[in-house]
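Reviewing the structure listed below.
Only one protein chain is missing; all other protein chains are in place.
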Amino acid sequence: MNETLQIAAFLLLPILSFIVLIFFGKKLNGHSSTLGLSLMGLMLLNALILIVNAEPYNLTAKTYEKWSIYNSFEWFSTGNLSVYLGYYVDNITAIMLLVVALIGFLVHLYSTEYMKGDPRYSRYFAFLGIFIFSMNGIVLADSLIMMYIFWELVGLSSFLLIGFWFEKDRPPMAANKAFLTNRVGDIGMFIGIMILYFHVGSFNIKEIVGGVSEMDPGLLTLAGLLVFMGAIGKSAQFPLHIWLPDAMEGPTPVSALIHAATMVAAGVYMTFRIFPFLTPDALAVVAVIGAITALMAAITAITRNDIKAVLAYSTISQLGYMIMALGVGAPVYAFFHLVTHAMFKACLFLCSGSVIHAMHHSLHHLDDHHTDPQDMSNMGGLKDKMPITHAAMLISTLAIAGVPFFSGFLSKDGILAAVLSYYYKYDGWTIILPIAGFGAAMITAFYMFRLIFKTFYGIPKKKDIYKHIHESPLAMTIPLMLLSVLSFAFAFTANLNPLKSWGWFKALIYKYGKNHNFLNMKYVNSGIESAHYDAMYLSLFVASIGIALSVLIYYLKKVDVDKIANLFNLVGLYSLSKNKFYIDKIYNMIFYKPFLFQTRTASFIDWDIYDQKIVDAWGWITLKISKYTGISDYSILDQKIIDGTSHLTQYVSTKLRKTQSGVIQNYLLGVLAILVVFIIVINQI
Amino acid sequence: MNNLQSIQYFLPELLIVQLALSIIILDLLSLKRWVNICVYIGLGCSALLLCQLSSPIDGFHIFNGMLINDSFSYYFKWIILISTASIIVISNYSKELDREYSVEFNAMILFVLLGMFLMTNSIDLLMIYLSIELVSIPSYVLAGILKNDKKSNEASLKYVIFGSFASGLMLFGLSWLYGISGSTNIYDIYNSLALVESPYMIYISLMLILVGFGYKISMAPLHYWTPDVYEGSPTVVTAFFSVAPKAAGFAILIRTFSILFTDANSLSVNTFPIHNVNWSLVVAVLSAITMSIGNLLALKQDNVKRMLAYSTISHVGFMLMAFSTTSVEGNIGIMFYLAMYMFMNLSAFFMVIHVENNFNVKNIEDWSGIGYKSPVLSIFMVLSLVSLAGLPPTSGFVGKVYLFRTLFATEQFYWLGIVAILNSVISLYYYFKIVKSMYFSEKVIEEKENIQAPVYTLIVLFSAQNILFYMYWSDLYNYIKGLF
Partner (left out) sequence: MDYIQPYLMLSSILFSMGIYAVITRKNAVAILMGIELILNACNINFVTFNRFGNFATLDGHVFTMFVIVLAAAEAAVALAIIINLFKNIGTVDVDQAKEMKG
């Protein structure tokens, strides 16, 4: 019972924060952050206690039994259907909870300053509360159905937070886009869950893993990929990644919490949980999707000028890494990268927030409302004015670029080793995986240093803005310092070599990734180990090329940027990157234009509601399939049936009202008439 | 069981009689300020007494076979007691009621409460008639308690004429039943009915009795009084009428019909209509008419109370749908639904009272802007309306699922299921009319909201169950199942 209470606290504390702040936020106002912060502090403490209890792998004892606590309660049962809700806590869960609690706490702390003066200050913290509640729900869930419920809740809270500044034009649209794009993935996930349920008879993940062996392999592949579709949506994988860059319209701390560290990692976490029953075919698809995402997002990031857009695409790219690692059979490294990435990416986002904050104040001081505070071409030379932010950002950039002694090196190395061993094993087309992996690693190093140089080095682009830049207050810099410390490798292990090393983190996750329904994991793991040194040298090599190029172009300015751009444009790469691979436009072509053409309502529709049209187009496609006759006009159908029914009911209602005439004797007559009719008619039947 | 032994099973009712009489005496002695305390303590005590009365489903026949005390009536008594007690609490905060008559008001409600308790217990024709009249006569007075209000007066006039007409018809049916069987105890009558050769007289008296019960639960075509009386009566009284008498009406309907007019004289077995008198078809048809009339007429209403009256009719139709299966599951479904219906309907009515007290509004359009003026309560109101409409994530959805399930499980009247589903769709429209008015119209309300703690608490408490029972209803359902 004590354990249950301790676990329940992970849900109760944030939801308490939400309830109190949503109802009494107005009265607390300034103190609402204190409340949220202290509740998060309690949660962080709780997570630390949990992780101390978690049992590390003992090299000498070699116990493979996993430490776990779990419990479940019947939610409801009707007939044969019983649905249970419960939690399942093991080392992975404990680490995830710690990550969520830590980043959540730091973001709360950071936001106390960042959101100061916002008219809906308390509402913001309330939303953060419900987000963390639902995120913890996903992490704790022992069954896919419970995960799905919280999955939707996370979508909802993300919707609320992205659209937090709903007075502006773009945030509500971005929120809609995120919500609807995610929905496409979620539909697949739900269908997948249902397929699994009907074949296994349970929603519980452990039982599904144990019970899928009798399923038809083709169907299992399909079901696994359908469930994975949820991860494609939530973890912003190709082709559903389009929502994440737009989601940067939300407040920056929110981007750090949700769109870098926690929510987008939920897809990876979920795939980690379902990994044991994904068939090799499904895993190959997963790996390819991850590879495409990693490379494409990295290329796109090169040409972004908005500081947050760079980070957004970088996030997509890194998530692609994790998904790719899962696909090639290295879930442990995917999870490792998830944790290290959470630290340095949150740090990067919070740093960018600090820069934007400073820019914003400076612009405010100058009474300038036109200059974009997020545009890097207005920055430069901020190094001296904002030393702490600069140091933190540099450290986390080194981490993400995969430089030794930093955490990113450890985890990325593992992933690349896995990818390389996968290629060694299968050969052939799988060459694209290491190409994408190492290519993206190089590009990542390049564009991250581009960001650093453009923002912090060189001469300031706009002198008057530069003059009013100040370092952010302590509440904002403390999280930066803490997170940058966690971006060092020694925070996770004392050794440079991630495979031979033996840090606390490795000890905690060592037991995982040993079992798979179809793959011999022992074999896979030894393959990864043997490919490790190749991967390490290669990755060091590509990272240094990326950094060197960046130094040449942006720091020393030896090479002209435009020339390089033209050079790459010979193969169309530059405009591909500049236009984000035309993905938004392709969607426009595939889903939107034909719909316009067919329905002949083009004049009513414009680009702004394109997002809704994706969803509508799905509806239209299903309609088209079912009604191949050519009754294609969705809106007319809609109007005729729905409105017609509504008119009919309204008409009947008007007529029926006359029976209620207000004269009591008419009522009595009505009663008698119907009574007589019933006595006569029904008795004859 | 003889009269003296029976008293131990009759303590809550006795206490209520004592209470009603003693507050009248207190009023005569000019001790009016003690009345409220007295009523609260008395109701609390009768709840305590009720706690220890739980009996098996076969129960004890008390007062020489006049009443029965069983688990079925026990459950209904709780619903009736909770809703009545909350009405008594709320009535103290209604601005509409005349303070001068508060004692009479309380006394009337207590007499109705006694009558409803007896309705759940009656197994004798005499007690059936008496208990229905004991509920009706004070109800006429309650409807017209605003003496100088024309609408209230009209409501009570219509109510008294319609009510006494319907109970007259029922009495005629009862007299025929007595003539056929020679007894007034329904178990004895059942034994005699089994020997009757021509079911024709049974059918006529059955229909006449259905008139009496149908009038109590406002089943079509006996729904006519409902909208007029609900609109004219003070809102507190309307809230009262919409739940407790309906529960009592269903209790007496289920008990009488299941014992008298089916093959088995027990509540705890699935059974078929007696002598092939196809009254379950009658109930099914009437249920379809009831829910359709309720929903269709609610569409065009402007007055909130009148709209809620039609909504009540439609809910009765849904419950009758489960009753038409004449199965134990159907009865369980009705009992389950009634518990949820009580909470969601009462919380909606309490919100109407709260809004009327503070902003003096009657029509749906006047509700515009309430969502911003009274934000917290409005959220709970929306929750209750969603629940009334039967959408997830609320208990109304769960309750409706069970009603539908019994219908489809017994594999008869599929057409009724389709009608019911269509009706559920229609009902969305008018409930959301209120929501739309609350949130999407811009009207500045100058009046300041004056929050009264008990009203506030009751709305929040009653409305919160919409979520609670949605999340976790198995215990309640299993409890009801265990009663049979």
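For clarity, chains are labelled A and B in written order, and residue numbers in each chain start from 1.
The rule is short, and it goes like this: a contact is a pair of C-beta atoms (placed from the backbone, for glycine too) under 8 Å apart; a residue touches a chain by one contact, two chains touch by 3 or more.
Just so it is clear, the model here is predicted, and its values are computed rather than measured.
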Of B:L113, B:V135 or B:A155, the one touching the omitted chain in the full complex: B:A155
Contact partner of the left-out chain, one of B:E13, B:D70 or B:D228: B:D228
Option from A:A8, A:I586 or A:V663 whose C-beta touches the chain left out: A:V663
Hidden partner interface residues of chain A, rising order: 657, 660-665, 668-669, 672
Interface residues of chain B (partner: the chain not displayed): 125-126, 129-130, 133, 137, 140-141, 144, 147-148, 150-151, 153-158, 160-161, 164-165, 168-169, 171-172, 174-176, 178-179, 182-184, 227-228, 231-232, 300-301, 306
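Convention: only the chains that are shown with their structure count from here on.
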Whole-Å gap separating chain A and chain B, where each centre is the average of the chain's CA atoms: 50
Interface residues, chain A side, partner chain B - complex: 23, 74-78, 646, 649-650, 652-654, 656-657, 660, 662, 664, 667-668, 670-671, 674-675, 678-679, 682-683, 685
Of all residues in chain B, those that touch chain A in their complex: 157-158, 161-162, 165-166, 169, 200, 203-204, 207, 211, 220-222, 224-225, 227-228, 278, 281-282, 285, 293, 296-297, 299-300, 376, 401, 405, 426, 429, 471-474
